[in-house]
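Here is chain A:
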Amino acid sequence: MDCAVALTPQAADMPASPPPLLEVRDFSLRRGQAVVLDGVNLVLHPGETLGLIGESGAGKSTLALALIGLLRAPEVQLQGSLRFRGTELTQLREADYRRLRGNKIGLIFQDATAALNPCFTVGEQIAEPLKRHLGLSKWDRRDRAAALMQSVGIPEPRLRLDAYPHELSGGMQQRVMIAVALACNPELLLADEPTSALDVTIQAQIMELILDRVRELNSSAIFVLHDLALGAQVCDRIAVMYAGQIVEEGPSERVLAAPLHPYTRGLKSCVVELGSRMLEPIPGQVPPLNAMPAGCRFAPRCPKAKAICSEQRPLAEIHDGRQVSCWFID
Partner candidate 1 sequence: MFQAVSAKLAQTLLVLLIVSAASFAFLKLAPGDPVSIMLGSDYSQASYDKLTHELGLDQPIVLQYGRWLADFVRGDWGTSYITNQDIFELAVLQALPVTLTLAALSLLIALVVGIPTGVLAALYRNSWIDVLATTLAIGGNAFPSFYLGIILIWLFGVDLGWFPVLGFVAPWEDFWQGLWHLALPSITLGAWYVGLIARITRSSLLEVLGQPYILAAKARGEPGWRVVWVHGMRNVLMPLVTVIGLQLGGMLRGAVMTEVVFALPGLGMMVTTAVLNREYIVVQAGIMLTGLLFVAVNLAVDQTYQFLDPRLRRR
Partner candidate 2 sequence: MSEAMNVAPLARGSQWKQRFLQPLLRQRSAMAGLAILAIYVVAAVCAPWLATHDPTAQDLMASLQGPSAAHWLGTDSYGQDLYSRLLYGAQLALIIGFASVALGLVVGVAIGLAAGLMGGRTEWVLMRIVDGLLAFPELILAMAFMAVLGLGTENVVYALALSFVGPFARMTRGDVLQVKNQPYIEAARLMGVGTAAVIWRHVLPNVVSPILVQAGMRISIAILLESGLSFLGIGVVPPTPDWGLMIAEGRAFITMAPWISGVPGVALAILLVALNLLGDGLRDAFDPTTQKDA
C-alpha cells in the first residue's frame, strides 16, 4: 500500500511528536489457508489508549495474541510488520520476545478464573514476572506482590497472597490478573475483554481500575471490546474490526458521533441507548474464514453495497482524520 505513511495522520501532521510506541504495518496473519488478519495498520503513541471493537470472530483477540507473540510461526504465518519501541517483533528471537512478555507488554485475559492456574497461589502468580524479569529476591517479591494487590484494590493483600484463585470472587480474580499484567510496569497493556466475564455491577469498577493504573504508570493500552459505546468512552481512539480487517480507525468521539463506515454505523445502531426508538441489527453473519468475499469483506451484509464492492477491496483512505476502508464514504 503506497499510501501507508499517509495513513498515520499524527505522524504526518505533527512531526515533533515522539516516535510511536507501536506501529502495525500491513500486518496479516494466516492459519493455513485462512486469512485471520488481513492488512492491519495501527499506530499507538506512548500514553495513548486504543479500543479494538468488533464482533466475536473479527480477529481482535488474535491481534492481541499476535502482538504479545503468542501466535507465531510455525503455528501461524505472519506477514507485514509489528514495530514495538523501534524493534521489529515479527523477526524477534523467541528468547528476546520472552523478555518483553509480562515485562514491557502485559496481557489481561477475558476470563480470570480460567487464566489463573488453579494449583498456584495468587501471590506466586503475581510474583512470577517479578522474578523472571526483575530478578527480585523472594521477600522483595512478596512485598511487591502485596503492594501490587493493594494497588488493584484487593483488601488485606498480605492475607490474600497465599490464597488460591478459587478462594477469591470473580472480581477479585480479575484484579489479580490485572496485578499480574501490571507487575513490571509494562509500556503496553493489552486487555482482552477484561470485564465481559464479570457481573455487570463490577464491570465499571474494573474498567475504571485498569484505566487508573494505566494512566498512573503512563502506559499505553489496547482494549479489545465488542461494545462500541464503551470503547469510545474509555479509549482515546477506536479501531473497528470486521472479519480480520480494520474498517475504520480514528479518535473516539468522532468515530462514535459520525461513523463513516457502514459497519461502524451498524454497530452503533446496535447499541441500546436510553431514548433510542429502535434497534437495528446488522443482517447476516460474518462469512467463514475460508469463504471470504474477494472484494470488501463486509459487502454481503452491507446495505450500500454496489457491484464494485464485491469485486475489489477498498483501500484505506484518510477522511476527517480517520482511516476508512470503503468505496462509498459520504
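Convention: a contact is a pair of C-beta atoms (placed from the backbone, for glycine too) under 8 Å apart; a residue touches a chain by one contact, two chains touch by 3 or more; residues count from 1.
Basis for inclusion: all candidates are chains of the complex that A comes from, given by their letters.
It should be emphasised that the depicted structure is a prediction, and the values quoted were computed from it without experimental measurement.
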Contact partner of chain A within the complex, picked from 1 or 2: candidate 1
Residue ranges of chain A touching candidate 1 (in the complex, touch as defined)
65, 68, 70, 98-103, 106-107, 109, 111, 114-121, 125, 128-129, 132-133, 164, 166-167, 177, 180-181
